[in-house]
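Before I ask anything, here is the structure I am working with.
Showing chain A:
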Amino acid sequence: MLDSKVPEGPLSEKWTRHKFNVKLVNPANKRKYDVIVVGTGLAGASASATLAELGYNVKAFCFQDSPRRAHSIAAQGGINAAKNYQNDGDSIYRLFYDTIKGGDYRSREANVHRLAEVSVNIIDQCVAQGVPFAREYGGLLANRSFGGAQVSRTFYARGQTGQQLLLGAYSALSRQVANGKVQMFPRTEMLDLVTVNGEAKGIVTRNLVTGKIESHSAHAVVLATGGYGNVFFLSTNAMGSNVTAAWRAHKKGAFFANPSFTQIHPTCIPVSGDHQSKLTLMSESLRNDGRVWVPKAKDEKRKPEDIPEDERDYYLERKYPAFGNLVPRDVASRNAKYVCDEGRGVGATKLAVYLDFADAIRRDGRDTIEAKYGNLFDMYRQITGENPYETPMKIFPAVHYTMGGLWVDYNLQTTVPGLYATGESNFSDHGANRLGASALMQGLADGYFVLPYTIGDYLAGSSYEKISTDHEAFKEAENNAKAHLDRLLNINGTKTVDHYHRELGKIMWDYCGMSRTEEGLKKAKNMVKELRDEFWTNVKVIGTADELNLSLEKANRVSDFLELGELMIDDALMRNESCGGHFREEYQTPEGEALRDDENFAFVGAWEYQGPNNPEKLNKEELKFENVKLTQRSYK
Partner candidate 1 sequence: MKLKLKIWRQKNTQDKGNFKAYDVDDISPDMSFLEMIDVLNEQLETKGEEPVHFDHDCREGICGMCSMHINGRPHGPQQGVTTCQLHMRSFSDGDTITIEPWRAQGFPVLRDLMVDRSAFDRIIQAGGYVSVNTGGTPDANEIPIPKSIADEAFNAATCIGCGACVAACKNASASLFVSAKISQLALLPQGQVERKERAEKMIAQMDAEGFGACTNTGACSAECPKGISLSNIARMNREFLTAKASSDNA
Partner candidate 2 sequence: MNWFVATFSSTIGRKVMMSITGLFLIIFLVGHVSGNFLLFKNDGGQAFNEYALFMTTNPIVKILSIITYVAILGHVAVSIILQIHNRKARPVNYAVANPSANSPWNSRNMGILGTFILIFIVIHMQNFWYQMQFGEMPMVNYGDGVEYKNLYLIVAEAFSVWWYVAIYVFSMIMLGIHLSHGFQSAFQTLGINHKKYTPFIKKLGLAFSILVPAAFASIPIYMFFL
């Protein structure tokens, strides 16, 4: 059993007490500690900036050309906070409760409550940085509602909330770069974690421009490297989003928790052909005004505008009258799959449902809808060539977020002392399903308000002395990293990296996607193994290791996805229940809803690496629910 180190005391006092109990580093001594932060999205940039403000020396890394490009930038809809500015009954406890319930009771109570507590500070912080949130005519902040909640608690900046929040964190980071407290390494990718006596002491990186392998030593390492949705090849993640940093840390001893918990987002633009390189999300906020429907009849040939009202099935409103189109993401996605499986899907591929704004435009006028969603409508038109003001959007679920990630305790520390994981790269707060507008909240909560406290507790107990990068542990990691790249370059096979990535994605989507079966998963496990073997004998990687080489970067990332994929399948096979985004067809209610097994599976499954080609070992963290009652989630 894993120890989550959740502090004692009543739920609402845990964090306050913990903040008092953790060890502090005296301000003058903070400058004696170096911290490495990998990733500069919301979690990484906010952590880097805050740690530097406190006085630590920070080295920040990102593979993009600038910290401002991290994929947090693409988050559209908004960020939740329990401000209760709308006077509609919101509270910290309600946000906590909604998040626990939305996550289908597979997250840690104390973490989620802390998240809800600091959510209010995030909004204050961002406004002070000059983040231009949407406002009402009176000059106060505006809110909108999001899936899985019956209150309006989502703060937003048109359809570009992630961008504005990231640019806020990026500006705070830039200020510390200018102050000399953060040393920024853009276009630099982490290839390995370096541990000395079992503690994280640095990383090995590759300069993506020159190809140089370098070592960086520090007193603690923070991974804020995002999610691994690109294991599916097609996802809403950025092309560069990858699992490499987290996976290599996993191989150095960090447990990987709930890897199969993947969020399939219900409102994405459907695939248009084999050339598709990524999927584009249409913000969930669209479900505030858009109505989801399919024709009642199979094989409907008419244009959507020509189908009369009584021949349409607004299936979400019909099945879930209380939440309607605003049911949580997993529920909305699964229902889209059901209607398409029934043959009632629309569009050329029959793998899409309508999201219709005709009623909203009639009710509020086109201008109002344009003001709310203009940029999303433009984007949709750009990609599909159709005008959503005149004809319903076509949408289909797509991989969007991974709730699983590196296992962390209450302090966000992984099982490797001195190694922390924040944001999407950890598993902590969203259980088996994340609510909309909660990822931005978690990333910033971790980076601004949680990690800066908890990392001090570890650093206060470690010596000022820094391990030299000449230490054999660094040399060994460097050599391993180089050997891995050389091996990839020397295969000189016949198929491209993208070919293998696409194949892997197809296996994962078909068997470990929106719904899973024991049989399918077992089959997929073998398929992934075979594909991995083939990859290592037949992939073709062009160029050399000592130059800017995009093929090599891709190959290196895909080699890790090929290992992660198998672990995801193992995890999905192990969890003989359905919960949130993890839907095992064998375990469902008569109405087709996810059927949890709280008696046997109310735990976090944290996998421990056992060496190449050995099955990983399952460790469990028992989830204790002392404040909420576990019930069958109902959005009816």
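Per the selection procedure, all candidates are chains of the complex that A comes from, given by their letters.
Operating definition for what follows: a contact is a pair of C-beta atoms (placed from the backbone, for glycine too) under 8 Å apart; a residue touches a chain by one contact, two chains touch by 3 or more; residues count from 1.
Remember, it's a predicted structure, so these values are computed and weren't measured experimentally.
In summary, of the candidates 1 or 2 that share the complex with chain A, the touching one is 1.
Interface residues of chain A facing candidate 1 in the complex, by the touch rule stated above, are 46, 49-50, 53, 64-71, 73-74, 83, 85, 121, 123-141, 157-158, 160, 162-164, 167, 170-172, 174-175, 177-178, 184, 186, 209, 236, 238-240, 272-273, 275-278, 280-281, 378-379, 382-383, 385, 448-449, 452, 494-499, 540, 542-543, 547-548, 550-551.
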